[in-house]
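Only one protein chain is missing from this complex, and each of the others stays in its spot.
Going by the order they are written in, the chains are A, B and C; count residues from 1 in each one.
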Amino acid sequence: MGGTDPTIRVAIVGASGYTGGELIRLLLDHPNVEIAFLSAERHAGKAIGAVHPWLRNCPRMSKLKFRPLDELPDVDVAFSCLPTGALPERLPVLAERAKRVLNLAGDFRLRDPHEIQEHYPKSAAHPPLEDFAYFVPELTPHLPEGRFVSLPGCMAVASIYALYPLLAGNLIGTRVIVDAKTGSTGGGRNSGEPPAERSGNFRVHKLHGHRHVPELHQALTEFTGSALDLQFSAHSLDVPRGILVTAYSQLLPGVEPIDVKRAYAKAYVGKPFVRVRPAPKAPHDFPMLKAVVGSNVAEVAVSVRDGECVAVSAIDNLVKGAAGQAVQAMNMLHGLDEGVGLPRTAVAP
Amino acid sequence: MGGTDPTIRVAIVGASGYTGGELIRLLLDHPNVEIAFLSAERHAGKAIGAVHPWLRNCPRMSKLKFRPLDELPDVDVAFSCLPTGALPERLPVLAERAKRVLNLAGDFRLRDPHEIQEHYPKSAAHPPLEDFAYFVPELTPHLPEGRFVSLPGCMAVASIYALYPLLAGNLIGTRVIVDAKTGSTGGGRNSGEPPAERSGNFRVHKLHGHRHVPELHQALTEFTGSALDLQFSAHSLDVPRGILVTAYSQLLPGVEPIDVKRAYAKAYVGKPFVRVRPAPKAPHDFPMLKAVVGSNVAEVAVSVRDGECVAVSAIDNLVKGAAGQAVQAMNMLHGLDEGVGLPRTAVAP
Amino acid sequence: MGGTDPTIRVAIVGASGYTGGELIRLLLDHPNVEIAFLSAERHAGKAIGAVHPWLRNCPRMSKLKFRPLDELPDVDVAFSCLPTGALPERLPVLAERAKRVLNLAGDFRLRDPHEIQEHYPKSAAHPPLEDFAYFVPELTPHLPEGRFVSLPGCMAVASIYALYPLLAGNLIGTRVIVDAKTGSTGGGRNSGEPPAERSGNFRVHKLHGHRHVPELHQALTEFTGSALDLQFSAHSLDVPRGILVTAYSQLLPGVEPIDVKRAYAKAYVGKPFVRVRPAPKAPHDFPMLKAVVGSNVAEVAVSVRDGECVAVSAIDNLVKGAAGQAVQAMNMLHGLDEGVGLPRTAVAP
Partner (left out) sequence: MGGTDPTIRVAIVGASGYTGGELIRLLLDHPNVEIAFLSAERHAGKAIGAVHPWLRNCPRMSKLKFRPLDELPDVDVAFSCLPTGALPERLPVLAERAKRVLNLAGDFRLRDPHEIQEHYPKSAAHPPLEDFAYFVPELTPHLPEGRFVSLPGCMAVASIYALYPLLAGNLIGTRVIVDAKTGSTGGGRNSGEPPAERSGNFRVHKLHGHRHVPELHQALTEFTGSALDLQFSAHSLDVPRGILVTAYSQLLPGVEPIDVKRAYAKAYVGKPFVRVRPAPKAPHDFPMLKAVVGSNVAEVAVSVRDGECVAVSAIDNLVKGAAGQAVQAMNMLHGLDEGVGLPRTAVAP
């Protein structure tokens, strides 16, 4: 970056949730961004650090308070971190004041009207004037040209990175089983689950019918052209951050392990934020939460034996699964290097 | 129990590991048991509570110290909690002094000589004079008649309880995928993993080739008569206790959800320690660790949609997966009620 | 226990909280108790296991549901696990139907009217017709004779066990500093703190003015006759269960370490649930949470150097700090051995 790089004026709408807080954390260190506005209706007037204690020691935070959405000024980018269902009615305000809207919630990801009606009734009732482009930085073939962009959901994107090379390479049969495990920030700030009941527990979140399934199906179909028979189940971990996905499929006849290995290497060459673990043997060689928490990296690996193919991916749901992905998208849409301001090292142990 | 119930003199061999400690905890409260001997070679001479601090406040523990195995007295039952590979050479000592040997490790579970050679080379080199009977209390059709009994492994037994009704009822296709998640006591006391690296992590343990796979295959085949094409992967949780298994299969044509439901109800009727969750909807209705830790209960549930069948089971790996299972076996072999001394409530939150 | 021991009919009022759940768990295994009634206003009509999943596998739980308080039948003992402030108005109902009321909340512990007014305004507005006796099983010199008994608070009782021998023996100066650390169940089920914010955190709970301070002051003064200048601060741990208290004082001139050691040994001789760790050196020799969770034991130790005296105690806040203490009191008040139904081993690791 040099003196000629732009300064991007951004607003974060719905900034009091975990995703909003993480977006603030990342953008504070971004050399080309000016945070111009933060909204949070319930918390309007409060200091940022009163809601996100982990940000309270940053001096830039002392100048900013949460404001109501109707005070939104003109900005280059409005990130919407509103909870699912809240954006559709508020979109006109964002559309008027922001040159570009990046949406981190699920409202405008799907294209099938029946699925929209079932999973996102608010979106069905308040459709946008202009379509949202669904954008996965590493896989969407062209940069979106419109003003409205939807980022992928955390569970879907973790699964997509794990499965894309297999389906794009036509290496596996259509039946795919995804077993996902996710940390507690995935449920947002108001889950109501007491800490004592999450602590030491591991449990089912949803075995069938998860809202991210149609998104995952749509994305994999579009990116790869493959038909897909998908079973997706999600579980809840006693950790604050991270998703690990294990995806099971069977190699098509004639496909060799080396073909699989090459497909992964090829799919992500030149993609700095999707890292293929080359030949994992010991447990810690595989993708794992501790290697990605706090970073924008998705780790991916695949293991084959006797035709059974097991793909694994790990991401930080708040970074690569949400706020970091959105910053990466913003970078690309503004002609910056996609990695500006985005950490590749995890904060561990 | 009445005045005519027997008092069973027991020894615990290899009592310094987590399984041994848990067995002591359970047997201390068992009304028909006298703990006559505890061996731990490295710790011989030490007080029990110095090795298992969680037992140090029990007054009966002050009378007992760990002793070397060669001091083993005559007992009714010797429980072997030795690490895998240690029993085969020591079996003659146990066989001489104990009327019955219950083995909690993997050494003598398998029947296929090639599998034994691959996974349990010590057992191949030192086979027992008399076969060990593999005993799953709820599923083995007859009580073992011999003196030597092998208890099932924790990962295998969690999977067996989840899958048995489907296979026994001939309800699913042969391809079965088991995704297991286990707490850190499953790796024993000397894993060498630092607490800071387990904490907040979730990771792969083994995607292919886990030692419990041939056991699981053998058991399901024998108990159900079904052929089976099995993919088993294991993952590591940041919790001390518990295993949750998610097992994926597809219903055979013509099988209805109600058939599945009936199969589970029927399989475990009259089995107090395998509890079918009837019609789970919310996440906490499904089997989960917090509902079983500290207890001898296996929780099981099954969910079907569009022919996709997802079975879930949860156990405490140290209780129903090891020490509690062994006590239940002992109870049955000695004509006691199978539940004597075994908790059905979890210790939570 | 023999055939002549009584069966005590008990009710648990306010049984949907963590303390109520723990009391159910303990009483289920108590050979002399019949649980006759469980109330929980918000949950009336629900099954016990729907509210306390950790109890759902116990068959006796299937016969019982939560009921509204006004259906309370005649019982021998009513345990009140109502949240602080809820009992005073409801006491007449309990007083009419129960031969004895054991209160686990803070309402009727204090004697100083100003302190009651400040900390327990509901108790000031609705005083009981008859005083509640404050009962610490190991320290209260005589069994209470009245019908109404108050059990000590969890933070207070942990501190009392640590400090009693020093003050009773007149071994230390009046200034005592207590630094307490407590798990998340101590805050009850409705703290509103999200799991992701408790996880990995350690924080202040209250540095001055904790509600348990006047109780602690009153109890230590009454039990020991010593004046006391007390500073008490509480902190919040990321564990579900347990309190560890570190108490700092200075030996009076002429007092030797051996005097201190003897005072602890003497104070708790014959008290099975307060265990003095004799001469701890390594970290795991001291009182710690893992040695007491799930059990009714308070571990205590003291360390002296250069006149500085540091006393430590550890309890499970839900057992020795609440439900277990109440069962121990019930046992004593009904002429049973104080330990009936109360575990001395912890459930760990």
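Convention: a contact is a pair of C-beta atoms (placed from the backbone, for glycine too) under 8 Å apart; a residue touches a chain by one contact, two chains touch by 3 or more.
Just so we're clear, the structure is a prediction, and the values are computed from it rather than from any experiment.
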| item | value |
| --- | --- |
| Hidden partner chain, touching residue among C:Leu237, C:Ala298 or C:Ala322 | C:Leu237 |
| Residue touching the undisplayed chain, where the options are B:Pro88, B:Pro152 or B:Gly183 | B:Gly183 |
| Residue, one of C:His119, C:Lys181 or C:Arg275, that touches the chain absent here | C:Lys181 |
| Touching the absent chain when the full complex is considered, from A:Leu64, A:Leu104 or A:Ala291 | A:Ala291 |
| Options C:Pro141, C:Gly254 or C:Pro283, residue touching the unrepresented chain | C:Pro283 |
| Contact set of chain B toward the excluded chain (per top definition) | 18, 183-185, 189-191, 193-196, 198-200, 238-241 |
| Footprint left on chain A by the chain that the document does not show | 18, 25, 28-29, 53-59, 185, 199-200, 240-241, 272, 275, 284, 288, 290-295, 297, 299, 343-349 |
| Missing-chain contacts mapped onto chain C | 177, 179, 181, 194, 196-197, 199-209, 231, 233, 235-242, 244, 246, 248, 280, 283-284, 286-290, 293, 303, 305, 308, 310, 312, 348-349 |
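Everything that follows uses one rule, which is that only the chains that are shown with their structure count from here on.
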| item | value |
| --- | --- |
| Angle, in degrees to the nearest 5, of the Cα rotation that carries chain A onto chain B | 180 |
| Chain nearest the global centroid, as defined over all protein CA atoms shown | B |
| Homomeric contact chain B-chain C: same or different residue positions, threshold half | same |
| Chain centre separation (chain A, chain C; CA means) in Å | 46 |
| Whole-Å separation of chain centres (CA-atom averages), chain A against chain B | 39 |
| Residue numbers of chain C (touch at least two other chains) | 18, 185, 199-200, 240-241 |
